[in-house]
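Removed: one protein chain of the complex. Kept in place: all other protein chains.
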Amino acid sequence: MTTSHDPAFSPDIAWCPGCGNFAIREAVRQALEELHLEPWQVVFVSGIGQAAKLPQYMPCNLFDVLHGRALVTATGVKLANSRLTVIAEGGDADMYAEGANHLMHAMRKNVNITCLVHNNQVFGLTKGQFSPTSESGFRTGTSPQGSAEPAFNPLAFGVALEAGLVARGFAGDIPRLKELIIAAIRHEGFSLLDILQPCVTFNKVNTFKWYQSRVYNLSDTPGYDPHDKAQAFARSLEWGTRIPCGIIYRNDRPALDRQLPQLHDQPLVDQPVPADKFRALIERFR
Amino acid sequence: MAVDITFRIGGAAGQGMQVISYSLGKMLARGGYYAFATQDVMSRIRGGHNFANVRVSDRPVYAQHGRCDVLVALDGRTIDEHRHELNEHAVIVHEKKLSPTGLEGHTVLAVPLEELATRFGADARMSNSVALGAVLCLAGYPLEPLLSVLKDEFSRKGNDVVSRNQACARGGYDFARHSFKKTCPCTLTALKSPESRLFMSGAEAVGLSAILSGLQFYAGYPMSPSTPILEYLASKGLEHGILVRQTEDEISAINMALGASWAGCRAMTGSAGGGFSLMVEGLSLAGMTETPIVIALCSRPGPATGLATRQAQADLLFACHAGHGEFSRVIFAPGTAEQAIYATNQAFDISEEYEVPAILLLDQHLNDSYWTLGPIDESRLMRQRYRADAADLAPYAYKRYAPASSSASPLLRPGTPNQLRYDDSDEHTEEGHITESAEIRRAMVGKRLGKAADISLELARPDCGPGEPARTVVLCFGSTYGVAREAVDNLSREGASISLMHLNEIMPFPREAVLARLAKTHRITTIEGNATAQLARLVTTETRLKIADSILKYDGRPFSIEEAERELEKQA
Partner (left out) sequence: MIDLTFRIAGQAGQGMQSISSTLGRMFARAGLHVFTSHDLMSRIRGGHNFSSIRVCDLPVTAPSGRVNLLIALDESSLSPHLAEMVPAGVAIFDAEADADAGPFEPDKPFRFPMPMTRLAKHVGKNPVMINAVALGAVMLLADYPLELLKAMFQETFAAKGGQVVQANIACAKAGFDYAAQYFKAACPCKLALPTQGNKRLLLTGDEAIALGAICSGVKFHSGYPMSPSTPIMEYLAARGREFGIVVEQTEDEIGGINMALGASYAGVRAMTATSGGGFALMTEGLGLSGISETPIVVVICSRPGPATGFPTRTEQADLLFALHAGQDESPRFIFAPGTAEQAFYLTNKAFDLSQKYQVPAIVLSDQLLSDSAATVEDLDLSRLVNRDHSQQFKAQARAPYAYQRYAATGDTCARLLPGSANQTVVAAGHEHNQAGYITESASDRIQMMDRRLGKLKPMRDEMDGITAYPQPSGPQPLAPGPLLLCFGSTCGAVREAVDILRAQGTKVSMLHLSELAPFPARLLTEHACRSRRLITVEGNATAQLARLIHAETRLHVSSSILKFDGRPFTAAEVVREVAGSP
């Protein structure tokens, strides 16, 4: 039985040939390497779905948890040991459907974790239902007349909630995606990286070509300041013929773990239990 | 039985095992045979190893043999995985490009599936149609019925796709005719005047029955193996006036369905065990407010995510006790698609009449398998409407929970002119308003729990088969019915004193009927798809009967007939 660090580790990757997950995996691998992070220093918390399988195929610590709950579990990991680099990974169903409530509050709290969302605008592993980021009119087995709802906009959501870093990447551009992943991990606060990727099996609308012809890089836009909330909000609403990629918004307010006095001196997991104070605590009831 | 052939088709995910097994089974069911098709599927979209079984018989069959007569291998892994399951005279059809070894002694036909698929269908993926054609020819069955099924199957993708698949099937058929000169050990003859039967998955049976039972609203979140129910209903929704909503999560699904039910519609939701876990608070709400709802709980191995696409029957006690506080619920555990049709219908009926949540305890094996059914007996379907109108009520005189002494009070639609409808999830008065009174509390608890006794009178007894109970009685619930039935029949025919009791209604527990039947039985055992003998525990708790060692399986697969027989024989 090999572990992921073993050179002989060659997992049977359960992704379709041509899946955008392969590119994302490569970008993640490169980012971690460039950051000089050893596998033992990184924790992935994954939800459920094809996207969430990414950490199965990488050397890393991993807590494979429930559908939609990766963010809240990851928050617990980070608060317990802030030395770990914590990455929550999942697809658009995980983060924007089942886990949307947790996304909202993780952004508010500005927990210092990185949220990588593989956004292919469809449910993959359950075979092709529409997702919160499917555009309205998208026809699937559960929306035979076309989805009635407009697509959820995670970037605008993040800007509204003043998440620490709100960004979008594209699986078709590994070098830039790698840079974004690095920026997201480096940022001290909640980082949302919404990664557009094609689902070759179930999404015949938002294909690789479809994205390729629409995405553009904000870094190529002179004078764009991601700290400008109004500008970021306007940019986050851009979709359709032009889709901005890059860091949309940045907010340098302090991360949750920095605000808790309990965590000022050392990680919670390293703190000894103050048993010498127990007796006094009990006596307060006398 | 004279005809009993098992086809086993294997390949990687995405190679179309489901299409092959469905088409083959459908064709044979139309042809007057009984076909039973099951899937063994990995939790992925491409790659890995999936396989399907199609068992054909001239008698109803609801279980699979461990061994097969015809193995169709679309990839090499299939042969490795299943080479030890071949019957003595088994036939192997495989993709010619693979060069499998070690098949001496078996009848083998190598077919250039991908090549023929490319030639006749311009698409290598149509290998599955080629394979089907070749297998049919070997079995001595005519090609036309297959072509007809392929037409129905692919018509929604357009005539071009239909004709290409048909061409591939013919290509495979012709190839086999020219290349295979031996006699095939297993043959299937076309029946002269076939009695055409229905062929559908368990999920489709549940969905169909819901429609026939007057379903108006379904909410759900995709989760294997419940998703096909959601998708079937979504595909029929517009035509049948049913609103089908994919919600953001399972909590929303049950609460939205409860809202629809409260507002006057027959409503339903469904999920797997993990999604049901998120519905537990909603279930308690249904029990407290006495709001009708049908919940399809489609079991799979857990805990947590477990094995997403596999089989288990391990949610029995969870379903019985889910929810904080105490309230009445009904639980059905049908064993076949046919039973599921009547169980689903009865679930709606009881739920509406007694204003209780009704749980259909299903599982992956039931949902994903394809079953052959006779015609649906419409006279057995209950279609009574129970919801009240305000005809005899004075203005604003309606009291939702009056009288407290009755187990179900008239259910008025909110928005009825000059009446108000209050339902409270807090403890409530007969009017439905919040109360803290101890006396009213006692009355309302009595009202909610009192439903069980009334419901018991309406439910049928467990299915015990003909004749007196034998020396050994085997208990089972849900989809283990098929394999238990066949194993018990086989052993019985060989002289063992053994009979079967299938509990298709779990709650309210049919205590009197079970006791009456089993009180003098020498030996009782259970056969179930979980690790802690949940059915045995339930029966012992309810009846105090002693249950000998249970036969358990918890590896994510359904029992095979051989396994069940072997274990039962060991116990004897």
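Each chain gets a letter, A and B, in the order it is written, and its residues are counted from 1.
The working rule: a contact is a pair of C-beta atoms (placed from the backbone, for glycine too) under 8 Å apart; a residue touches a chain by one contact, two chains touch by 3 or more.
The structure displayed is predicted, hence computed values, not measured ones.
*Asks:* From the list B:43, B:247, B:346 or B:364, which touches the chain that is not on show?
*Replies:* Within the whole complex, the residue contacting the unshown chain is B:43.
*Asks:* Check the options B:259, B:302, B:410 or B:465 and report the residue that touches the missing chain.
*Replies:* Going through B:259, B:302, B:410 or B:465 one by one, B:302 is the residue touching the chain not shown.
*Asks:* Touching the left-out chain: which of B:113, B:233 or B:272?
*Replies:* That would be B:272, which touches the missing chain.
*Asks:* Give the residue, chosen from A:18, A:39 or A:144, that touches the chain omitted from the document.
*Replies:* Per the contact definition at the top, the residue touching the missing chain is A:39.
*Asks:* Residues on chain A that touch the omitted chain in the whole complex?
*Replies:* Per the touch rule, chain A residues meeting the hidden chain are 1-6, 11, 38-41, 43, 45, 48, 53, 56, 59-66, 69, 72-81, 83-84, 101-102, 104-105, 260-263, 268-269, 271, 273-275, 277-279, 281-283, 285-286.
*Asks:* Would you write out the residues of chain B that touch the absent chain, in ascending order?
*Replies:* 42-43, 48, 251, 272-274, 276-278, 280-281, 283-285, 287-289, 299, 301-308, 310, 312, 314-315, 317-318, 320-327, 424-427, 434, 436, 438-439, 441-442, 445, 448-449, 530-532, 534, 537, 540-541, 544, 554-557
Convention: only the chains that are shown with their structure count from here on.
*Asks:* Just curious, how far off is chain B from chain A if you go by their C-alpha centres, in Å?
*Replies:* 37
*Asks:* Show me the residue ranges of chain A that touch chain B in the complex, using the header's touch definition.
*Replies:* These residues of chain A touch chain B: 12-17, 48, 50, 64-68, 93, 97-98, 100, 123-127, 129-130, 132, 141-145, 201.
*Asks:* In their shared complex, at which residues does chain B touch chain A?
*Replies:* 14, 42-48, 221-224, 227, 230-231, 234-235, 237-238, 244, 246, 248-249, 274, 304-305, 308
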